[in-house]
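Just below is one structure, and these are the notes that go with it.
The complex is shown incomplete by one protein chain, all other protein chains being positioned as in the whole.
And now, subunit A:
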Amino acid sequence: MNNKAMTAIAAMLIAAGPMAVAGGADDDKLVINGEIEMISKAAAPDHLDGALDEVISGWHFRTDETQSLEIDDFDNPAMLFVDQAIDAYDVVEGEAGESCASCHEGVENFAGLTAKMPKIDEDGKLVVMEDLINECRTERMQADEWKWSGNDMQSMVALISLQSRGMPMDVAIDGAAAPYWEQGKEMYYTRYGQLELSCANCHEDNYGNYIRADHLSQGQTNGFPTYRLKQAKLISKHNRFRGCIRDTRAETFAEGSDEFRALELYVASRGNGLSVETPAVRQ
């Protein structure tokens, strides 16, 4: 399977070449493995106050070739990483002699978790999936923490999120989450860097338009971590945020920073109603 998938990708990369397909989101239906019907377009959540009519998965802005890699798990190159995480889930590591499985049993017990992430923990702090995983590793397993955007971490985030695939995103933005959400919203509309561009300038004002070779989507995070063909690996949300801010000729924030946690909550809330699509495939 591995080999076949890799050859298919290589062939597609060559075939894709320079090709511009004008227009906004397409009308294709996103159904995975011929059976999981995804909500890839939904009425915009109320908190957007009419900034968008509809929220749309990034899948609709990709070429047919890239889209096709996501609709069948045998073609989806991200599944190689998910397989690695399935193995890692059972491995005993650290002083405590535990594995993920020894505490959590089957990974399917995590169904629904990603649809609610990020969330507020018992201490009132905003946490994202990487925080939960590293907390288990350092405190419960007494093992080393995983690097934020490294393969081990993002493969495990993908495996856990896959358990929620198809469920609509539904992150809470009220109560203790409210101040973090406000902070993230503020960031989303801040025009960073020498190019003075905000997230909204590209992903709210201009989604559907080409910016040079890139077809701008709404910058939704419901498919993360995504497999990026260009980098041939899983890309974390914070890594994507960092790249987008860097491209405005700005000083970016660090992966795993409190700023990016807040931004992650806000961006996730803009996708409330869209199915969890992890692991998505992007160009």
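Worth a mention:
The definition used in the following text is that a residue touches a chain if its C-beta (ideal position, glycine included) is under 8 Å from a C-beta of that chain, and two chains touch if they have at least 3 such contacts; residues count from 1.
Everything that follows uses one rule, which is that contacts and distances are computed from a predicted model.
A chain of this complex does not appear here, and its UniProt-recorded name among "tRNA threonylcarbamoyladenosine biosynthesis protein TsaE", "Sulfur-oxidizing protein SoxX", "Electron transfer flavoprotein subunit beta" or "(2Fe-2S)-binding protein" is "Sulfur-oxidizing protein SoxX".
Within the whole complex, the absent chain has one touching residue among A:Ser68, A:Gln84, A:Thr190 or A:Gln283, and that is A:Thr190.
Although one chain is not drawn, the whole complex shows that of A:Gln84, A:Asn201 or A:Gln283 it is A:Asn201 that touches it. Touching the omitted chain from subunit A are residues 18, 20, 22, 190-197, 201, 205-206, 209-213, 216, 242, 245-252.
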